[in-house]
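Just one protein chain is left out here, and the rest sit where they should.
In order of appearance the chains are A, B, C, D, E, F and G, and numbering begins at 1 in each one.
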Amino acid sequence: VRRDRAQAVLERVAAGTLAPEAALDQLAADTVDSLPYATIDHDRALRQGFPEVVLAEGKSAAQTLGIAERIAAKGEGLLVTRASEAVQQTLALALPGSKINELGRTLYLPPTHPLPRAEGRVLIITAGTSDLPVAEEAAASADAFGLDVERLTDVGVAGIHRVLAKRSLLDGASVSIVVAGMDGALPSVVGGLVRHPVIAVPTSVGYGASFGGIAALLAMLNSCAAGITVVNIDNGFGAAAAAARMLRRNASD
Amino acid sequence: VRRDRAQAVLERVAAGTLAPEAALDQLAADTVDSLPYATIDHDRALRQGFPEVVLAEGKSAAQTLGIAERIAAKGEGLLVTRASEAVQQTLALALPGSKINELGRTLYLPPTHPLPRAEGRVLIITAGTSDLPVAEEAAASADAFGLDVERLTDVGVAGIHRVLAKRSLLDGASVSIVVAGMDGALPSVVGGLVRHPVIAVPTSVGYGASFGGIAALLAMLNSCAAGITVVNIDNGFGAAAAAARMLRRNASD
Amino acid sequence: VRRDRAQAVLERVAAGTLAPEAALDQLAADTVDSLPYATIDHDRALRQGFPEVVLAEGKSAAQTLGIAERIAAKGEGLLVTRASEAVQQTLALALPGSKINELGRTLYLPPTHPLPRAEGRVLIITAGTSDLPVAEEAAASADAFGLDVERLTDVGVAGIHRVLAKRSLLDGASVSIVVAGMDGALPSVVGGLVRHPVIAVPTSVGYGASFGGIAALLAMLNSCAAGITVVNIDNGFGAAAAAARMLRRNASD
Amino acid sequence: VRRDRAQAVLERVAAGTLAPEAALDQLAADTVDSLPYATIDHDRALRQGFPEVVLAEGKSAAQTLGIAERIAAKGEGLLVTRASEAVQQTLALALPGSKINELGRTLYLPPTHPLPRAEGRVLIITAGTSDLPVAEEAAASADAFGLDVERLTDVGVAGIHRVLAKRSLLDGASVSIVVAGMDGALPSVVGGLVRHPVIAVPTSVGYGASFGGIAALLAMLNSCAAGITVVNIDNGFGAAAAAARMLRRNASD
Amino acid sequence: VRRDRAQAVLERVAAGTLAPEAALDQLAADTVDSLPYATIDHDRALRQGFPEVVLAEGKSAAQTLGIAERIAAKGEGLLVTRASEAVQQTLALALPGSKINELGRTLYLPPTHPLPRAEGRVLIITAGTSDLPVAEEAAASADAFGLDVERLTDVGVAGIHRVLAKRSLLDGASVSIVVAGMDGALPSVVGGLVRHPVIAVPTSVGYGASFGGIAALLAMLNSCAAGITVVNIDNGFGAAAAAARMLRRNASD
Amino acid sequence: VRRDRAQAVLERVAAGTLAPEAALDQLAADTVDSLPYATIDHDRALRQGFPEVVLAEGKSAAQTLGIAERIAAKGEGLLVTRASEAVQQTLALALPGSKINELGRTLYLPPTHPLPRAEGRVLIITAGTSDLPVAEEAAASADAFGLDVERLTDVGVAGIHRVLAKRSLLDGASVSIVVAGMDGALPSVVGGLVRHPVIAVPTSVGYGASFGGIAALLAMLNSCAAGITVVNIDNGFGAAAAAARMLRRNASD
Amino acid sequence: VRRDRAQAVLERVAAGTLAPEAALDQLAADTVDSLPYATIDHDRALRQGFPEVVLAEGKSAAQTLGIAERIAAKGEGLLVTRASEAVQQTLALALPGSKINELGRTLYLPPTHPLPRAEGRVLIITAGTSDLPVAEEAAASADAFGLDVERLTDVGVAGIHRVLAKRSLLDGASVSIVVAGMDGALPSVVGGLVRHPVIAVPTSVGYGASFGGIAALLAMLNSCAAGITVVNIDNGFGAAAAAARMLRRNASD
Partner (left out) sequence: VRRDRAQAVLERVAAGTLAPEAALDQLAADTVDSLPYATIDHDRALRQGFPEVVLAEGKSAAQTLGIAERIAAKGEGLLVTRASEAVQQTLALALPGSKINELGRTLYLPPTHPLPRAEGRVLIITAGTSDLPVAEEAAASADAFGLDVERLTDVGVAGIHRVLAKRSLLDGASVSIVVAGMDGALPSVVGGLVRHPVIAVPTSVGYGASFGGIAALLAMLNSCAAGITVVNIDNGFGAAAAAARMLRRNASD
């Protein structure tokens, strides 16, 4: 029962026009999603000012456009991920005001009433330039979730001084998202240098025994730095969503 | 160069008893760990009041005892994980004041000057009773990191009303650690119900095609709830360390 | 020996024109499929009014057409699965009266004398919209097997209230086919809510560590709900065939 | 709200001692499991006369006994699976009237008011004698679910005439559970011979490239007979639970 | 129908005491294994003078003894494989005249009327001394199948001259069984040196990335020598059975 | 030393123009392939009247043509496998007298002096029509090796009577090559029916958990019929080469 | 601090214009890469006369050109690997003096002041002609690192005399790079014949159970020849880099 429907029932009870027994049946027979707590739904974590998210992969430009326009009409904002160039262009034309991240293959249309920015800063670190598309998907998604983003690029462990040289950048972040393919070693090094949460994102960058990112994924799950957490291979969006859970959990937005 | 050694060099330069060129060589030849920034080390994330951590698995009771006594002498506290019953008893005798979590196979000796408790609460949720040892490793570790812990046990998705019945408990937590073997489905459900960070811990509970926890691990990496992060199979300690990164990152402790 | 051929042999024995010894040789030398019990064959489960089934994948439109026309000529009905758009159009032209399910990539030509509909209803549940092609293959196949189908779409566990809101639909079904990719968690939830058979269909929807549906397959094999059975990845047809075995086993059709 | 608690609230509304608005809050704040539909739970499929099920594997004899006695006290019956000899003996002493299946490693204590037997018969077919423990777990479980069981043993496909010789047994069954390790080929043959549901159970019987049952599992998932469904490796209990879903779904028990 | 039973039916037809129609029913109703061709059974390939084979692994000494005594009583010979020392001793006492191969863990009781020896010779080649148990299982099995065996031991490819030095031994064989673990490279070399059939047996010898014989198995399946065939890991018995199929296929024994 | 070169050395020794010591050095320093036994080479098993074999996969039509023409010029015959349509046509034009097997993707140019046909017959059995390309690669290769081939098609185990009906065909063969994808069950059934060698060829036919033929491969390696041997996935050529080793090993050709 | 910057600081200390304490802060606050030892970086092993290396795979011709031109301008030389034909041509036009290895898909622009050639010779051995692209990547890379290269092609173990015939070539090398797909057996044979370092390179050549080079990789990791080391599948460049580490480690270049 939506709150108003439930209230109507109860008022009829109060008015004596509905017997308690009958009211009980009516409330119980109602579906779960009409109960007050059913306002939570699968978009809960990302809504309340968060944009809706559409995974464009496996959908045609037309299909994605259809979905996007329906969402955009609600004014709540929209984030499209894994969008091909064609999808990006189609949507950009239809949805004025949307921002494209070409490398990250995302399109973002801000909500009418944007979220207040969260406190803190997400640092997105990449091991190599080939990891940039995944890093940019994370960056664009984090931005859409109202997080401030800083980038540290191409600091893989084979040249360890590169990341060491950026200690103040590391220390100033609230959450680090570390994006790496191949040996997936960078999150272990970063995790040893910082105290804040480190979200490791394995990428499918590599060949042969990298097995499309499995090598990096396993390395990250077995990190010798304590407290590193991991998301799916190439899942830049998921890392940003995890960062949003961390930085916005106390927000009253 | 430890700061005093470096200062001595510089003072000799100021005094004119050492040429700049020679001073330069002397500073450069020095090892990295004597530079000021070398205060960072691999224990940094867990030190500053955090206990040292010893993984007892694969060590004899005598070996573990030796290490533990050396650490305990420093007064900084000590957390021993994967401790067999024999190790637990040996250490408990030697280290008065230590606390044992039998199910979680941990022993914890608090530091002389304990950490202030962090704000917020970690909710540790288990799918089945067989997942409890991993959950208790997480609980004991989180406690050692100064986090307050609450438990929600045996609420696997095959009886979905059990977790739904605990919405207020879920909503009141700052971080959820969700421990599940077999199909690893519980983190997806929890992730859809809460806005805060969800750390998924796959366990090796199951048989046959569970492959020692791989089935649960893969399910969690592919969670349909956005922003779930994952740690290694049976890694209750790691989940607690991740939670500590989240709840203590701003702490000035 | 087809029954008439065998009878002819025996009548010659009765007539004294064939010695028992020779008759014995003749019967024994005959192939198995000419014996009375040889009426069973590999199509048995699906025949007796069931349509013949052609897997179009890996065949050209011309090849599939050739096979389809030969079967169609027998009037027993025909179900073509995994048919590309080209195959669908080619066959639809050649076989008037056939029905196409575009999303499910099937074409169905009913038999001259259709099966009576089975009692009971198959509920086809999908976790996400990307699982729809597999769900529709199941739906079209079930329909061809004479089963009544109802659909429940996009009710993945990350928004658990969605499936809970449909309890009466769940309770009214005789068999549920649950189609899910990614974490494959939905069958466990459904299996805990209903008493009737649940057939889990993992799909190849996902990326990275979903490994083309392995993650979902393993989750389903390890379901914490008792009595869930599983078919091959993306095998909507197989799920429908299993449902037909369940709902038609007592049928005298 | 348990029905009586909810009714009490409503009666107070009817009596005018509780405002509708306040009543609404009270009902909404209540936990899910106190709502009428919360009678469903994770045991639903197996309850209503079904025994509770305890997986003894990984529990001590004492722990299992503790759980078993608590359940037995309710008089609803109890099925213990994966019970070691020690557990079997401990429980048999404590729970008079319980039946042990040694090969299947199960113990069954019937409920005070046993289920009426289901109509139809489950045929449990094994490829080799080494598959018998899994088959007997299925048989004992099926019996506990009120299903009649028949067995057909050691009819692997390397001697194909053995299963062909039992056509009437096959034809007379309502559901077949086919248990096989090694090449896992038997379900395909059986599936081609019968019209009723076939539940395939891979076993860990074999060595080398059988990989603890993976070879058989994969063969069964790829069966060339349409409509075969599969459960986890060595999961005789799960196969019986699936059969119970099929044969009891219409039962009003 | 066993041939005599069928003949009896036909003679009654010839005598006019049974109508052809009724005879037909009687023959058709009979089970498959009573038909003339049903003399073939799953032991066919190995019987007709071949010993019965019992895999002792996973059976107690008592169980194996029970089975072995029943077979031995028929006088057709018996080969027991994967027999522990206890099983070997128990059976040797009970079955006088049986031969034990300790390394190969086999026991062989010759039939009352032994097979004539097959023409040709099986050469069993091992890469290292750790492969000997598998090689001896093959040797003892081949001997039981009436094949003459020669051995060439410890000629792994890291010392290639060792196998090259035995060209005449290689050339004189009719079939080679090549047993190797670790890199599994020896069959490729042997296959390039001889024209006769080469049966490759991977062994579980090795550690780390040998994965219990998978490395050797894959190498053998991908042999660069044409026409190598492969059996399961550690399956010495299977290799001998394959050799028997090759050398005895024309035998009229 | 080619025999003539060695003879020249020895004659110089006999003539007294070369000291034995010096001759010894000269002979020893010579490379292996100039020694008399070096007539064996990697083509040995397939030469002596056998055609050379070229794997066209991964080569351009031009490259393959270049190699083929060089071989053809020697008059020893040529078998090209995995040839695309383009390669088939290019070579057929350039090499008059060559035979194409379209389905098997092979081209065969007989040698000037063909091999005498081997005794015995190879029976190539396929489970389904999709397995035909691999079966035809085997058939064309066997023919090129001088073996007589018979085919038995589409007799998968889901319709077990189909293979049983062909007992005389099975019994008349010297070697069976059994080609099957999906569950890979057919070789086990055939192996139980015949005494001669059975070569199992897994194919990549299937989808989902067939994993490109791994399911069939594992089933075949774990066959419950004794003495089945296996070749690589889709390796029809290898199976034919193995059959040639079996049927030609005694040939004096 | 770059050396000059650090020197400036120290000179100010010497001049009395900067207090030692303040100088210390200034030096410590500086980033790592400005310290003298920061001349080492991730290119260190390959620089100092070595060319920079660009992996062209996954980059467009334009992108690769941009990077290449920037590097070329420094005059330090440039090696581009995994370059498509288009990339090769684009770069060759833009970078006069560059050398293309078509088969190896590399382009090499020598530095203005080339490295002195290293002592010793790298022997690159290939099992089959399909392994040549990987071998040529190794050859071109080794050349760019200033190593002399010799080739030994198509000497797979199925024709073992081919490699044996080249003993003097083997014995004369300083390092062998052995490139093989399929069964990956060649490094074991070579490793048994030579005393110098053997670097094994598995290739993705093969089909079916070669799993894109995994079979060869595992064989090489399990080589029965002691002291073989392995690089990633198809990683010809890596093998050359490893050889350069071996042959140039003492070089003062």
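Heads up, the rule we're going with is that a residue touches a chain if its C-beta (ideal position, glycine included) is under 8 Å from a C-beta of that chain, and two chains touch if they have at least 3 such contacts.
Predicted model, so just to flag it, every value in this text is computed and none were measured.
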### Identified contact with the non-displayed chain, of A:G77, A:G104, A:G120 or A:G156
A:G156
### Residue of G:S84, G:T129 or G:S174 touching the missing chain in the full complex
G:S174
### Query
In the full complex, which of A:T64, A:T106 or A:S210 touches the chain missing from this view?
A:S210
### Query
Hey, which of G:V155, G:I199 or G:A215 is the one touching the hidden chain?
G:I199
### Query
Of the residues in chain F, which ones touch the absent chain?
3, 6-7, 10-11, 13-14, 16, 19-21, 23-24, 27-28, 32, 35-37
### Hidden partner interface residues of chain E, rising order
130, 156, 158-162, 164-168, 205, 207-210
## Note on the structure
Even though one chain is not shown, chain B touches it at residues 31-34, 38, 40-44, 55, 57-58, 202, 204, 212-214, 217, 232-235
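Just so we're on the same page, only the chains that are shown with their structure count from here on.
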### Query
For chain D and chain G, what's the span in angstrom between their mean Cα positions?
59
### Task
Could you please state the distance in Å, as a whole number, between where the Cα atoms of chain D are centred and where those of chain E are centred?
39
### Query
What parts of chain G, by residue number, touch at least two of the other chains?
32, 156, 158-160, 164, 208-210, 214
